[in-house]
Structures are given as structure tokens and as C-alpha cells.
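Of the protein chains in this complex, one is absent; all others appear in place.
When the chains are written out, they are named A and B in that same order, and each has its own residue count from 1.
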Amino acid sequence: MSACLVQEILQPLQALRLIDPHTHINPHQAASRTLADILGYHYYTELAHSAGLPKEQIEEPGIEPREKVRRLAPWLKHLENTAQYSWLLEMSQQLFGFQGERIDETNWESLYEASLKCMSAADWEQQVLQKSGLDQVYLTNDFDDPLTGFDTSFYVPCLRTDDLVFHLFRPPVQQRLQQAAATSVTDATSLRDAVGRLFEHFTANNARACAISLPPTFSPASVSAVAANHLVSKAFSGGELSAEEQNCLSQFVFWMLAEFCDQYELPFDLMIGVNRRVYEQGVYQGQDLFDSRVSLVQYRELFNAFPGVIFPVSVLAETSNQELVSFAWIFPNVITCGHWWYSNIPVFIERDTRARLQAVPGTKQVGYYSDMYKLEFALPKFAMYRRILARVLAEDFVVARGWSTERAVELGIRVLRGNVESIFGGIQR
Amino acid sequence: MSACLVQEILQPLQALRLIDPHTHINPHQAASRTLADILGYHYYTELAHSAGLPKEQIEEPGIEPREKVRRLAPWLKHLENTAQYSWLLEMSQQLFGFQGERIDETNWESLYEASLKCMSAADWEQQVLQKSGLDQVYLTNDFDDPLTGFDTSFYVPCLRTDDLVFHLFRPPVQQRLQQAAATSVTDATSLRDAVGRLFEHFTANNARACAISLPPTFSPASVSAVAANHLVSKAFSGGELSAEEQNCLSQFVFWMLAEFCDQYELPFDLMIGVNRRVYEQGVYQGQDLFDSRVSLVQYRELFNAFPGVIFPVSVLAETSNQELVSFAWIFPNVITCGHWWYSNIPVFIERDTRARLQAVPGTKQVGYYSDMYKLEFALPKFAMYRRILARVLAEDFVVARGWSTERAVELGIRVLRGNVESIFGGIQR
Partner (left out) sequence: MSACLVQEILQPLQALRLIDPHTHINPHQAASRTLADILGYHYYTELAHSAGLPKEQIEEPGIEPREKVRRLAPWLKHLENTAQYSWLLEMSQQLFGFQGERIDETNWESLYEASLKCMSAADWEQQVLQKSGLDQVYLTNDFDDPLTGFDTSFYVPCLRTDDLVFHLFRPPVQQRLQQAAATSVTDATSLRDAVGRLFEHFTANNARACAISLPPTFSPASVSAVAANHLVSKAFSGGELSAEEQNCLSQFVFWMLAEFCDQYELPFDLMIGVNRRVYEQGVYQGQDLFDSRVSLVQYRELFNAFPGVIFPVSVLAETSNQELVSFAWIFPNVITCGHWWYSNIPVFIERDTRARLQAVPGTKQVGYYSDMYKLEFALPKFAMYRRILARVLAEDFVVARGWSTERAVELGIRVLRGNVESIFGGIQR
């Protein structure tokens, strides 16, 4: 296969403007202010910590941004081989005019200065969006986010529900819910009313999805009204729930969310497989891992019960990809979605992409999302994906199946952008 | 690696005539009568349904073949990327003279006509077999199949035992058994007698294998005679078995089948890992999925207890392939067999093939079977496999290990055909 052919496919994919359907962007401060915002991304702090930098040095209270970068910089040489480092380098070259091939102790400060100069521009956010070719950026919003003060047609809200499902037994979460919904909760009915108001609020503010991350042990199930009522009453009156009761409450709330997704016609993003706080002494956001012993069969009852809800599913373990491919091949309401977290490196993206393109209807695949916390990351992350996608299209479609490059590009565009629009509603709903 | 080299290996593999060691062909109507027989294959109905076509439209009672194809055709464009679609296209080009690159609303009817013309020929079945290079086609026969009215030396019977193992607690299955065996069953002894008669009947009619598909939860085990006798008596006298008793009965019958395989020297095809009816509202045959949490360790007692029985093993989850490779590397009676169902797409076939060729004795690998319901599918499915096999042989043996192309081809021929003969008995037994 010629490099030429890959380039021919890659070029139009690179020119394509994008919608990023899953990020953690703070719309009030979407771009970075200093290089510390970038190197403070957990991908770098956790890798530097893993390579030997003590957590205390990274997370010292009150540390200045420049000092933080100074501390991290010497450790970058141990991470040079990683895909994560390659994002930093490509971003620095494309956005900050960095000329070198390595970022290290000798040059971090000049990069810091150069990036600071860029970031200080009044229109930096717009510059980044323009250079990254982003038409829309989906957010991850707490359920009690007021969703005010930003343009929700560009920064599209998404109702994140981990707290509701997994932490509703905690009084602070209960209070946040009652406050956000402006109602008091005493039983299953009033809980449903409260959660309904959240959906009302979010959809009124252009929300395009409900989303949740799920541990490998979770199995959605319908809970009887009586049992649910008992649990909600107990939890909201200060009772302490056993582990089993907590799980039952989680199942009840999760099921209710699916019902509201059905009612409000919201896709329900499932991000399956994360174990929280496995490395308890890890850096901020660098404590979670996974257990590959999980199966989508656990979601069988859910997928059957809600044929009208679209479930874009992300799996954390690469070993789950074939199940995802097979479920999306069979269930009309299951969509393959992106390459999440520990699977977001080229070797896994490539394998997953090949399997999905070979066996899932082309209309049911959301190719990629950045999962970014700061806008600067979209550019290198999508660039990585576009290169992989172009190579897979070249190998598996043009070479192996005799497709024209135009047709391969057409499939690439569908996966990169078209499906995001058709599945989540696009720019004009 | 040059495309030339791959071609040099592929050419003799393409010229090789084949035995297809696992199909669902109906020998009384082996070839298709209309394009609806082909598009009615669950690979297309389930994918079209997954892409959005309602089940009711596909399975409307009394629907005419042409109308069925008319309804499916518009959905094919959503499946163009899939390997399954590529089989349809290659088959249409090779067997029906189709000239296009896409089958869609605009041209399905001309393809329908062209294929109808082909299929209407009196010798269509022979034409397909000839073009496909098939010397023998193994069947999947219900245990009460009379095995009459067809040439069992060409359409080789295979005793399929899912019903006996998993549904014997059901009166209709009990009745079918007693009728087929022409004996009545009241206890374990008379059950053994009845099943023995099935083996007698099948082997007298040239059967070459016993076969079964197994759920991921099943673990074969020997059951005590007393317990077995109790369960069989209870089941056959109309008693209702608990889930645990059903499982115990399944284990008993399964073990008995292995004993008969030993006695009758029949290979016992194990197809491990399918969960039935996961998507209950799915189209016909498009409801089953799998749970990758399964291990061949569950079969340890079986493989140890029956050193004289050959077990060609198919696994449904790609994640089970390394276990299969390792078990076949260690156990003399475990054979790697084909690329089953959800693993029957190029990316998984390629990975599995590489691992098997690198670590399992060359004589213990059955490369491929079509699993087809209609004869027309052998051609494109085996063509897909031959291309993958040729590439793996070129890369891993000629390039990486310096083998001559002749030697690589020799290995390919062994895996494609030679082992089918040596393991299942070949054309002349």
C-alpha cells in the first residue's frame, strides 16, 4: 500500500470541519491560560507520577503555573514514546509555533513563553477553534449546572448523571438535586418529578445527550415501584443504605433516566467499564482503572426495554470491542462510540476501527470524540484519529476491496462527522 | 511485502477444490431459488434491521420474495462497508454476472432478474458447486433427520445435538427422540439406548461429526448414574425440572454424547460461547449474542476424560482465540476450527489465523468453514478466507521466516483442505 494513497484519503478528512461529541470543556474557560493547564491534564500528571515524580510535587497547594511546568518538564523525556506525549508535541508545533522535536528541561520555558503569548490573545479561544476546525463542542455538565453564560448552540450541554445514579444516597447530592429541581424529594414519585425537571431544564437549553460512566459490575435492571419507593424514602430521610440497597437505588435511578431519555428523545451515552479510585494515592483524575471482566450482556435487559432510546456506547477495555461491534450489529439502538481513555492509543484505535468498519452498519458509528478538558487537545487527538482512519480506509477498503478513494473518503466523512449529526441531532436540530 | 508475492501464494489456494466442514445447507434445496433466499440470510436481515428497517417489514407473513428484496434493497447502502455486504457483492459478480459496484434501489431488480435466470437453470446447484470448487459439503442435521433423499457421500450428515443437551426437559423434544429412536425412554438406561440408536443411524448414513453450540455458562461434567437416572425419569414422566436440574440433565446428556463419539469414533464439534435470544425482538436468527467471559478451562474435565475423542473447537469471541490456541497446543484432542459467526470478519480471521499458524501444530487446524445456509455463500466466504490466509502466509512465513512460496502454499493447502480430510475422514473413509 502506498503512502500516497493514504495521503489522498487523509487530505479531505483533514479538511473536514468537526463536531466533537464528548468533551469535558468548561465553556466559561474553554481554552488554556498557561501551559500548566495543558500539562496539568491528568494524562501528563499521571504519567509523570508513574515515571517517578511524587504526587506532592505535582499537587502542592498554591503552586504557580510556571513552577508546575518546571517540575513536570524533566519527566517528559520518560514519556516521549507515549501517544499522549505526541499530542503535546503536535499541539505545541501547530498551535504555539514550537520548532523542536522534544520538550524537555532545556526548552520548556521558551515554550511556556511562546504559549503564554498565544494564550494571552483576546481571541485565543476562537483561534484554537478555527485551527482545530471545530463547529461544535459537546460538554459534560453536572446535573445542577445552570447552563447559563455560554452559547449552548456551540457548546452543547450534555446531562452527566454519574452522581444521580451512584451517589444519590449521599445527602450533599440529594441537596444539590432538590435545589436544582426546586422541589423536595421524599419518595419515588417526587424523585421522578425532580429528575424530570432536570431533563426539562437541559433539553430547554439544547442538551443533546444524557451520559454516564459505569463500573464493570453494574447491570441495569428494572426495580419494582414498591422497592424503589422504600429506598428513595429511606435515603432521603437520612437512612443509611446497605451496599445492596445502594445498588438497587442505582438501578432504579438509571432505569428512570432511560425512561426520560425515551420521553425527551435524548441519546443516552453509556461509558462502560471504569473502576474508580483503584490507585487511591494517585494524582487527581489519575486513580481510575478498569476490570476487563465485563460484558454487554449485562445491558441486555436495558437494550431490549428501550428500543426507542439510542445508546452510543463507549467501552474502556479493548477486549470489549468485539462485543460492542456485535451488539451494534444486532441491536438497532446500540451505536459504537469513540475510543475511550485507556483505549485511546493508536494500536487499539486501529483494531477497533477495523472491526467496526467491517461489521457495523456505517450509519451506526461515531468515530471519535476528544474527551478533552481544554480546547487545545482536539487538534492533535483528532489528527491522530484521522491518520489511523485514513490508513484503515486505504488498507481495508481501497486495497482489499477495490473501492475508489472517493468512496473511502465518503465513509470516513460519515464516521467522522455525518453520524454525529444524524445521531445527536446536528447543528440545526 | 509485494502484492506479487501474495498473488503467487493465493493463486494455488484459489485453484484448490474444497470440503466445507460445517454448513446449514438443506440438501433437498441446497441452492437459492430467488435473491430473497440470499438476502433473507440473517446476516442481511439483522444488519438491515439494525440499520433501521423494522422487523415487521422483513418478516411480514406471506411476503413475496421479490417484495422482500425490494424492502431490503434500500438499506444495503448502510451496510456497504461490512464484510457481509462484500460477500453479497462478490457472489453477485461471480455467480450472477453483476457488473456494478453497489447494489441499491436503482439496480436491485435487474440483479433479481439476472439471479432468477441463473437460479432457474435445472443444473444451478451443480453450477454453483462447480464454480465454488466444492467436493463435499457437511450438513447440520437435527437428531431426528431421516437422512434420506440425498447423496450422503456429498452432503455429509452431522448430528446436531443442541436440542438433546439443552431442551430434553421439553416434552416435544422427548417425543421427537422417542420417535426417531423408535423406543420409549423412562430412565437413564433407556435414554442411553435411544441416543445410541441415533448414533447408529447417523454413522450408518455417513455422518462425520457430532456437533453442538454451547452457552458461555456451560461447564461439562460427569454426573452420577443415580442423579442422572432420577432426572431422566422425572423429565420423561412429565415432571418439571428446576434450572439446576436442567443444567444437570444437560451435563449428563452432553457427557453421554462424548461417550458415544468415543465409541463411534466421531469428532465432536464444540461451538463455544453463544447466548441465545439476547435481543428478543430481533429478526429470525438475529437474536443471539455472546458473553466474552468464558474460558476453555470449563472444558478441562471433558478434554481429560476423552483423550480418544477429537474435539474441533470453534469459539465465538475473538478474546477466546488465545485460549483455543493454547489448548490445541497442549491437548492432543483439541483442534482449532474455523472462524465462527461474529468472529468471521477479516480483522478477527487475520489475527486468529496468525496466532494459530504460529503456535498450533499444522496438522491440528481446520482453517475455515462457511456456516452457510445456501450454497451461493461458499464462494465469497472462502474467497475472503483464502485472501487472508495468503497474506498471512506471505508475511509470517515467506517474509518473516524465509520460507519458499511452495512451502507456504503447502501449509495453506493443509489448513484449507488436508486437515479437513485427516480429521473428519475425507472423501473415502
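We take it that a residue touches a chain if its C-beta (ideal position, glycine included) is under 8 Å from a C-beta of that chain, and two chains touch if they have at least 3 such contacts.
All figures in this text were calculated on a predicted structure; none of them were measured in a lab.
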Among A:12, A:74, A:196 or A:346, residue touching the chain not depicted: A:346
Chain not shown: contacting residue from A:318, A:371 or A:396: A:318
Touching residues (missing chain, whole complex) on chain A: 46-47, 49-52, 78-84, 86, 101, 275, 278-282, 286-287, 289-293, 317-319, 342-343, 345-348, 387
Contact footprint on chain B, counting only the chain that is left out: 293-297, 300, 303-304, 307, 319-320, 322-323, 325-332, 351, 354-355, 357-364, 396-397, 400-402, 411
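Convention: only the chains that are shown with their structure count from here on.
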Euclidean distance of C-alpha centroids - chain A vs chain B, Å: 39
